[in-house]
Structures are given as structure tokens and as C-alpha cells.
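What follows is one structure encoded as C-alpha cells, with my remarks underneath.
Of the protein chains in this complex, all but one are displayed in their positions.
Then we have chain A:
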Amino acid sequence: MIQAILVFNNHGKPRLVRFYQRFPEEIQQQIVRETFHLVLKRDDNICNFLEGGSLIGGSDYKLIYRHYATLYFVFCVDSSESELGILDLIQVHLPVVFFTAPKVFVETLDKCFENVCELDLIFHMDKVHYILQEVVMGGMVLETNMNEIVAQIEAQNRLEKSEGGLSAAPARAVSAVKNINLPEIPRNINIGDLNIKVPNLSQFV
């Protein structure tokens, strides 16, 4: 079982926090901090396994982490997971899935690797969660076939697009206003402008 997946940057700022066991928010932050301090003191060329900190798990748990430029990806797993398997997941699956699957990230690929990585994670935490959900569910590895993962994520993105996405909401609100059929106010609203003011997900960055 995977107990937690943490992503934070070189300064310990959390970028993704996913616990598969309930911890109150303060404890979650403590764990992130503790984990950050544990991995921070480690050089890049030493092993990626770490016996768990005091807060999370016990002797049965291990931290398996990977440092990418500005980000640390940390998995806290128990002994039923294969250490090298999880490392593979972090090392191979996550980057590939993050950078090939969702259209959101593709646009920024021309920038250097690390920036893409961190910025995308910062601004699209929700999307990252959705991607992660296709790989790990409830603490167990759900799928390791990358084509399958990518296909499912893309299908869901298409579905979201067909619904107009979250950003289309204000426009709809306006159309709702129209339906109320008030004579004055709607006329003052230039619907065309709205789309510019409201930042669109896909246009971002």
C-alpha cells in the first residue's frame, strides 16, 4: 500500500499532497515538513530509499523519493510494495504521463524541463490529481500501462471540454441572466469581452 504521495519543491512548499490515510491538516503539514527535512539533507547521488520518519507509518514504512530539478516526489509505502517498482513509477511513469497526456501541459513543453514541471504543478494541482488518480487509487497502484493511462486521461479531458469546462461557467451565468429577460442590464454586457477577462485554462501560461 502507498500511504502518501507528496510533491514539494526545494524550499519545502507543497505542490501536491495526497494521503491515503486520514491525517488532520496540521499533521499533514508536519509530515510534509518532516519529510522535506529528511530528504533535503540527502545528496543527489545517494540511495532513494529512506526509513520512514517518526510521523508517518512505522518500521514497516519506507520513503521512496526522487529529486527532479526543483521538485521532490516522495512516496511513502509499506513493505508490500516493491521498492524498485515504485521508483520506476516515479522515475518513468509520472514524468511521461505528466508530459504526454494532458493537453494542458503540452503547450509549455518548449520551456525547460524543470520550469514546466513546477509551474504546471503549481497552477494545475487539480489536473495533476486527476492524472494521479488514474495511476494510483486508494493507495494501490491502479494501472501501469502508460498508453492506457494516457488514453483515459485524454478521454476525460475531452469529456470536460465537451461540457465547456469550468471556465465556461461565467458565460453560462450570463446566458442565465438573459433568460430572466430583464430589459436593461443584459444589454450593457458585452459577452465577447467576458471571455477575455476570464482567463481560460487552456490559454494559460
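We take it that contacts are C-beta pairs under 8 Å (C-beta built on N, C-alpha and C of every residue); 3 or more make two chains touch, one makes a residue touch a chain; residues count from 1.
In the analysis below, contacts and distances are computed from a predicted model.
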Check: The chain that is not shown, which UniProt protein name from "Small ribosomal subunit protein bS6m", "Guanine nucleotide-binding protein subunit gamma", "AP-3 complex subunit delta-1" or "Nucleoporin NDC1" does it carry?
Finding: "AP-3 complex subunit delta-1"
Next item on the list: Tell me where the left-out chain touches chain A, residue by residue.
Entry: 1, 14, 16-18, 20, 22, 24-26, 28-29, 42-43, 45-51, 80, 82-85, 87-88, 122-126, 129-130, 133, 137-145, 148, 152, 155-156, 159-160, 163-170, 172-174, 176-177, 180, 182, 185-186, 189, 194, 197-199, 201, 204
